[in-house]
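Encoded as structure tokens, the structure appears first; notes follow it.
Of the protein chains in this complex, all but one are displayed in their positions.
Showing subunit A:
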Amino acid sequence: MQISNGYTVHLLEGLYCYLRRLLFKVLCVGTVPNHIAFIMDGNRRFAKKNNLAEGEGHKAGFSALLSILRYCYELGVKYVTVYAFSIDNFRRKPKDVQILMELMRQKIEELLQQESIINEYGVRLHFIGNISMLSEPVRVAVDKAMRVTAHNNHRVLLICVAYTSRDEMVHAVYQSCKQKWSHLNGEEPSKAVKNGGIEKVKGIEDKVEKHSVPPPSSCSLIELVDFERNMYMAVAPDPDILIRTSGEARLSNFLLWQAGTCPLYAPSSLWPEIGLRHLVLAVLNFQKYHHYLENKKEKKKHKNF
């Protein structure tokens, strides 16, 4: 009986996988988003709702993350960005912060294991944020994860930790000024610039062109290109969709610069409850928006002639 049950479960899982892949093939007829960003909100409420201990909600959230990553990568989404820990979260109770830091370290180690999704899909890991604010064990794990996955080039996972968008912009200004200042003083350009700095990605020139920013005045020091090059998120193109779970409709200092024109989707489910249906709905909406954008561009082209 047990063997037969196990067989049935295995069969059903296989069928589910097959149907999911079929669904993704249908979705791929339209444009697949290149980059999806997630605000993983609702872990603590999930724990409270299910009478779980402190930290268990985040563990459930991590499982949900692995599922969503699998769906995204299967679908063909190349970049996934997740908001794991905000600088603002440091204001929580020290004990809660400590639990989260330890959980983060454990999960990073788990991700690096041979059988994990990271190796299955050849995912490169980037940790985005003010990493110096993290505790040392986490910093060590972060450095290791980035080093070990640096050669992967099929998919990318950007994990925002000790991150806020405003802090990112302050950092970008600081770095831009530092580079310009060194240049003006005739000193050696900073190492960052010399070694090619933050890795440029295809499409960054597109990013520059589409911004309607007035040309710099004669005494201007910073160009848009300088600023964008020094953003932590310069390693990825702008997100095509931003999804925030738990029904809260706010950005909470996440990707303010990059998600300025990006469609927002806010399902009411808590993060550990996020499922395939949410992703599919978000992608369908994106495809409708994208289709509209392309039509608009076509009409504009014909009008010009």
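In this section, contacts are C-beta pairs under 8 Å (C-beta built on N, C-alpha and C of every residue); 3 or more make two chains touch, one makes a residue touch a chain; residues count from 1.
One rule holds for everything that comes next: contacts and distances are computed from a predicted model.
Participant: Name the chain not shown, per its UniProt record: "Elongator complex protein 4", "Vps16 C-terminal domain-containing protein", "Alkyl transferase" or "Proteasome subunit beta"?
Facilitator: UniProt protein name of the non-displayed chain: "Alkyl transferase".
Participant: May I ask which residue of A:78, A:126, A:180 or A:229 touches the chain that does not appear here?
Facilitator: A:180
Participant: Of A:49, A:154 or A:288, which one is in contact with the hidden chain?
Facilitator: Of the candidates A:49, A:154 or A:288, A:288 is in touch with the missing chain.
Participant: Which of A:15, A:28 or A:224 touches the chain that is not shown?
Facilitator: A:224
Participant: Which listed residue, A:65, A:125 or A:262, touches the chain dropped from view?
Facilitator: Residue touching the chain left out of view: A:262.
Participant: Would you write out the residues of subunit A that touch the absent chain, in ascending order?
Facilitator: Within subunit A, the residues that touch the unshown chain are 86-89, 91-93, 96, 164-167, 169-170, 172-174, 176-178, 180-181, 184, 211-214, 216-217, 219-222, 224, 227, 248-253, 256-257, 259-265, 285-286, 288-289, 292-293, 296.
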